[in-house]
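Note that this complex is displayed minus one protein chain, with the remaining chains in position.
Letters are used for the chains, namely A and B, taken in the order the chains are written, and counting of residues starts over at 1 for each.
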Amino acid sequence: MSRHVYARLIWAPILYLALSLGVAVFIFLRNSLYTSAGFGSIVATVSASNFQKLVSDSYYAEVLGETILVSFIVVVISACLSLPIALYLRHFSTARARIYLVIVVASSAMSLVVRALGWISIMNDNGPINGLLKALHLIETPIAMIGTNGAIITGLVHGFVPVFVLTLFPVTQAIDRSVEQAAEGLGASRWQTLFTVLIPLSMPGLVSASLITFAMCMGAYTTPALLAGGKAMLFPILIQQQAMVVLNYPMAATLAFVLTIIVLGITWSSLAAARYFEPKEAR
Amino acid sequence: MSGYLSRVLTAFAVAGALFAGNAQAQEFAGKTLKVATFGGSWQEWVKANVEPKFKAATGANVEYISGFPMKHLTSLISFKGQAAPFDVVELSDDVTYEALKQDLLQTGLDMALIPNAQYLPEPWRNMDNAGPAYFVVLQGVIYDADKFKAANIDAPKSWDDLANPALAGHVALPDVSFTYRPIYAAIDAEKTGDQANFKGSLDWVSSIKNPVIYGDAPTLQTRFGGGEIWAVVGAAGYLQRLSAKSPNLRFVMFPGPGKTQGIGALGQVRIVKNSPNAKLAHYWINTFLDTEVQVSLAQKIGFAPANINAAKTAAQDPKLAPLVMSDASGLEKLFQADWSKLNPVLPDWIDRWNRAVRR
Partner (left out) sequence: MKPRFEQGYWLVLEVVVGIAMAFLLLPLIFVALNSIGPAGLAYFPPPEFSISSYTTIPVKWLWSTLAAIGLGLSSTAGGAVLGTLAALALARGGLRARGLVESLCRSPLQIPSLVLGVAFLQFYSWAALSGGPDLRGSYMGLAIAHTAVATPFVMVVVLARLKKFDWYLEEAAQGLGASPMQTFVMVTLPIIAPAVLSGCFFAFLLSIDNVPLSLFLVGAGQPLLPVDLFNSIQFDLTRTVYAVSTIVSAITTVVVATAFRRLTSVFAASG
């Protein structure tokens, strides 16, 4: 099909998203310019007071910074676990590889809430991890894990590895075997092939998987809320408090607006960077 | 009133309700009452204990929508001025205050249709002209007597006893955004003389060494199951749910501001404004206040019945006696939160809590 036919296809998703999500988000974000009169009631006089509050109080910037850091670490760890899995699935079509893929999918099929409760019972002061460390005489008193960023990162990585693998998988799978064979024919070791052929050719997949994971991580609520144990704070928890506890929709909208802008900004600049480094001869 | 007489009267009331029910069976046949309720075992209990009696009396069907009270309030706000999304809603009293303020609940109930309200202490029968309370949430401390004994710690007698360094890491506190704000209000009132002055309880919270914070029931239950928690600041109702793990749990309340001997919040069941089944909803509320239902409420769930007759029956069980309030005069000894003062400052409380507790 020719280019202009393809160009016209964009109208279906654009119209759908604009008329459903677009309107919904507009109605919600419009609130950020209003003020709350407490528990769900809104005073519809336009002002920037919510944004002023956000900018003038460094607490919000601190929480945002921490959320970005946590999301970044989750992306890096997820990538380090997912790329080997994707490559393994590319190299092998054994029964074991098949089981691995099933595990990846099965782990993401379990409710996030229930999974987080599973993590809590694992990370308890008297749970199996502390029990193991004690049995090995590595620690005397149990390590408090719940409520740390480490616990949140663990839970989030578990949630996002399947997403990462499933995004990466089609790309690694599509890498032409002859390129790999050519590299080997030229005397490259497996490691050289990995760094000079496989990883560069997986880049589009790595970039899009990282961006999806990052965006979802920035907005993830369920896992952080449960594993924060009431002690750690991430941006979505702030939004939840405003949206679901005090029903201050203007403030919730302002926070959501800021989060969305930050994620959009990071996604945009990453995409631009990826396009810049992309091999030019691709087409 | 003697126990015998009260039982006879209860029997009459039940018979009366059943008789009235037969007459109503035609009127409500084929109708469905939509009830917004808490979920989990509570909903199972409602289904097993309230629903059959209600069906027998009215012949109507029941449909549930489960969720926490604030979620129900969110729904009500989004449906304001239109057909009600559900007919009856179970609320905590802080949320009831807001729902009434925003004119989301039916007022001016026909109390003749809720005869069981007569077993409630007078102030609870028709609160704000919007209906009765249906249970009392007594709030205080649940502690594991075995663990306290093993660590050679005395039973707690005041809030400050929980700051004992020997309890470091073993005290569970409710998150301020969770439903037990009356506890913090009582501590504020005791320490500063003003229940809305959060400094009192925030200082107290920071005096607790490395507390476990819980913002929902399953987290508390899972962490309690791990054995690290020895004392829980919260509602008496948890005793039932936690004692499956530790048999020797005790519930205590501390003397508070004024002459109060403990803290009480009220569970409330309300009719939604513009409900097409408002009359049917009256029968639902009446069934909920039925003495037999309310006794089961104490026995199965561990909540304090609002129905004093039921509370008296339940209190005959020594295990349940500390969890119920079997004397209407006990009402005056309960500290009750003033939501007109506390709700407006909640955003500020959450903000300060975030900075103090969530690092």
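Here, contacts are C-beta pairs under 8 Å (C-beta built on N, C-alpha and C of every residue); 3 or more make two chains touch, one makes a residue touch a chain.
A quick note: this is a predicted structure, and the numbers were derived from the prediction, not measured.
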Check: shown chains touched by the absent chain are A, B
Can you tell me which of B:Ser75, B:Gln102 or B:Asn197 touches the chain that was removed from the display?
B:Ser75
In the full complex, chain B touches the hidden chain through residues 34, 36, 38-43, 63-68, 71, 74-75, 78-79, 81-82, 85-86, 216-218, 221-222, 225, 241, 244-245
Would you write out the residues of chain A that touch the absent chain, in ascending order?
1-10, 12-14, 16-17, 20-21, 23-25, 27-29, 80-82, 84-85, 87-88, 91, 93, 98, 100-115, 117-119, 121-122, 157-158, 161-163, 166-167, 169-171, 173-174, 177, 189-191, 194, 201, 204-205, 207-209, 211-212, 215-216, 218-222, 236, 239-240, 243-244, 249, 252-253, 256, 259-260, 263-264, 267-268, 271-272, 278, 282-283
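Operating definition for what follows: only the chains that are shown with their structure count from here on.
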With chain centres taken as the means of their Cα atoms, state the distance from chain A to chain B in Å.
38
Could you pull out which chain A residues touch chain B in their complex?
38-41, 59, 117, 120-121, 124-127, 142, 144, 146-147, 225-226, 228-233, 238, 241, 244-248, 251
Given the complex, residues on chain B that touch chain A span 70-71, 73-74, 77, 98, 101-102, 169, 175, 177, 210, 212-216, 218-219, 222-223, 225-228, 343-344, 346-347, 350, 354-355, 357-359
